[in-house]
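Apart from one protein chain that is not included, each protein chain of the complex appears where it belongs.
Chain IDs A and B follow the sequence of writing; residue 1 opens each chain.
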Amino acid sequence: MVVQHASPAHEHDAQHARQSWVRHYLLATDHKIICFQYMFTGMALAVVAGFFSYVFRMQMAFPGMNVPGWGLVTPAEYNMLVTNHGAIMIFWVAMPVLIAAFGNYLIPLMIGADDMVFPRVNRLSYQIFLLSVIILLVSFFVDGGGSAGAWTMYPPLMAKAQYSMTGTGSSVFLVAIALEFVAFLLGGINFVTTAMNARAPGMTYYDIPIVVWMIVIASILFMASVGPLIAGAVMMLFDQQLGTAFFDPDRGGDPILWQHLFWFFGHPEVYVVLLPAIGITAEIITVFSRKKLFAYKTVLNTAIGTGVLSFTVWAHHQFIAGIDPRMANIFTVTTLIISIPIAEMMFVYVATLYGGSITLATPMLWALGFIATFLIGGVTGIFLGASGADIYLHDTYFVLAHFHYTFFPIAIIGTYAGLTYWFPKMFGKQMNETLGKIHFWGTFIPFNCIFIPLFFTGMLGDHRRIFDYTYFPELSTPMLENLRAFATISLVVMLGFQLVFIYNFVTSLLWGEKAEKNPWHANTLEWTADSPPPHGNWAELPTVYRGPYEYSVPDRKDDFWPQNAKS
Amino acid sequence: MSAAASRPIATGRSATGMPTGRLAVWWVIASEIVIFGGLLGSYVMHRLAHDAFAQQAAHTNTWIGAFNTFVLLTSSLSAVLAHKAAEEGNGTKAARFLYYTMAGGVVFIVVKAFEWTSEIQHGFTISSNTFWSFYYTAAGIHAGHVIAGVVIMGIVAQAARKNLELQRVELIGLYWHFVDIVWIFLFPLLYIAK
Partner (left out) sequence: MIERWVPAISSYAADIDFIFDLIFWIVIAFWFLLVEGVFLWLILRFKKRAGVPAQYITGELASEKKWINYPHYLVLVCDVVILAVAIRVWYEVKQDVPPTDETVRIVGQQWAWSFVHAGADGRLDTPDDIRTVDDLHLQVGRTYEYKLESRDVLHSFSIPVFRLKQDAIPGRVVTGWFKPIKTGEHDIQCAEICGFGHALMPGRVLIETPEEHVAWITSHSPSGAGE
């Protein structure tokens, strides 16, 4: 049966008029609504994980105190808090917000499509993700409480209830993780297929905005790396519940096998979350410096190179785990080599600023803040990748400070950068600039005040996952106690400033100044749709004539040149 | 409103030249390869490190394994014939061949059910030792994929019978071939290498 369409948006709008609130929001297939579903779910869980960090840091800085909002923190609760803070931030905040939310919103709009190629699979992905969230939350309320053996879940501790004391919670947690993986596999297939096939006429591979490339490469990386961990999770679940002995050394199993399966995924995973954030940064710094991205192809090649190399470094998490010491030499080489494409990417971003005309609007502050802080994360990784140094630094707060200087820029700074930049498009309103700047500095400065001290506490010997350092005389010095307290107070201050963002977000949404189509004068296709775009995005889908970064082209009146402008 | 009318324009585009559905199924297969690859890789590493494995493997029934291999391969053949019929636009014929494939899948599962029952009654359970843990886990995850494949194939066949969504016949066929190939790796590892 052939159906004539006057225009896609018209047809969809006619359908829409008949859609109830339930179908429009709850059972949405529109990629923009699904974005919001992922985004708000992820942000809600960020509040949970952030609250956990407040509780356990208060315990660490002031051992034995009655933490306001929680009470006394037992050693068991402490382990549960640190475990779930990490797991939630990675799997239920960073991934849904950076990949699923931004990916869902941006990919169709930036490639000139009216939706993802499989909207119903898209909806299913979110539903499975939501189920994983519910099951995760259930894990906190079962007998024994939530999983408490670190986000890395090493056996035999995690494989046997007699060791972990959280037999039920650990299994429920694993089911939640497995479902989350399935949700992202489905989502990733949608993203990759859409970006490969549904591009606007005229959009070659090199005309695709970098953020779309980054999300696609991240999805491919995820799909290529998660398989062994899914297998491992099934094996761990069976060890926990069916008495198998995959990881039980007493019965022929091998605990180190889990570590390999976990980190084979775990290392590419950090690049899975890094790439979207770095992509968002590229979009913002080009717009706010009015400059073409320096060496687009190089950025692409370094991203792909990093992705490929990321499969060769995993055992740097296991240098002293009891692997053959000769293997450590191989992995320290690969790990240091991966610093090269990442460094190159940083150089290219910095080079993009040269000769620019820079405006320090809130999104630009976040994007520049990302570069400034990720740089620290990157260089401190060298200490840990060098096997000889890692002997001392492994499992200390130096590691923790390193990965917070990578993860925080990725998950928090990257998110705020994307949100403040695309807010006008998403919601049709402008955010308040002054509040935006206050929020930025109120986050950025305290963030550094939390984690710079922790490099030092790590150097001085503070090891990880310790609820009370008073058991260790050499770690009970005034200097260490002061550093820990300073970091903790800074955390409380930083968390407080997030209220500024929430206030700004809500009031702008409700009463903000109306946003025009292209308030930032950017080139990419999403800025040619209405703010916010209707179902179907455009009445007429665009055609593309050039790349996304033609800013300040000489001898042109405007300093930007939209991709779909005929001349 | 038919399904085609509410489908986004994006779904019909093809910047790569490959239809979107086929592109997607290849990506699904790619991620599944890594899942099974991880599991089988772990199995091989364990096997190489522990001689006891080989002894335990002696207790699997090679004849049943061979029969099941034959069943799956034959069912893949009928999936190919279904695809050919779909290409010719003959939905009824395609559906019929898909039903034969589904029957093959069901026979596979039923035979496996008898096989496992017998093995469990002989005392070889999933927690007996690491070989049997791998055996049931790997073959079990594979069987789960067979069952899922049969269900999805049923849905595709129902539509194909009415000459609808014929492009999906090839796609479920691709998935079925993949499930087949996984078994072709499992069979020697679990049944032949003794």
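Going forward, a contact is a pair of C-beta atoms (placed from the backbone, for glycine too) under 8 Å apart; a residue touches a chain by one contact, two chains touch by 3 or more.
Here the structure is a predicted model, which is why all the values come from computation and not from measurement.
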Visible contact partners (per top-of-document touch definition) of the missing chain: A
Among the options A:64, A:201, A:355 or A:496, the absent chain makes contact with A:355
From the listed residues A:47, A:382 or A:499, report the one that touches the chain absent from this view. A:382
Residue among A:64, A:322 or A:496 touching the omitted chain: A:322
Among A:70, A:347 or A:486, choose the residue that contacts the chain missing from this document, as touch is defined above. A:347
What does the interface between chain A and the hidden chain look like in terms of residue numbers? 74-76, 79, 148-150, 154-157, 163-165, 249-250, 255-256, 289-298, 319-322, 325-326, 328-329, 332-333, 336-337, 339-340, 343-344, 346-348, 350-360, 368, 371-372, 375-376, 379-380, 382-383, 386-389, 391-396, 459-461, 463-469, 471-475, 479, 551-554, 559
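Here is the rule we go by: only the chains that are shown with their structure count from here on.
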On a C-alpha centroid basis, what's the spacing between chain A and chain B, in Å? 34
Chain B partner contacts - residues on chain A that touch it in the complex: 1, 3, 5, 8, 11-12, 15, 108, 113-119, 185, 188-190, 192-194, 196-199, 203, 223-232, 234-235, 238, 242-246, 251-254, 257, 261, 264, 536, 541
Would you pull the chain B residues touching chain A in the complex into a rising list? 1-2, 4-6, 8-11, 13-16, 18, 20, 23-24, 27-28, 30-39, 41-42, 45-46, 49-50, 52, 126-127, 129-130, 133-134, 137, 141
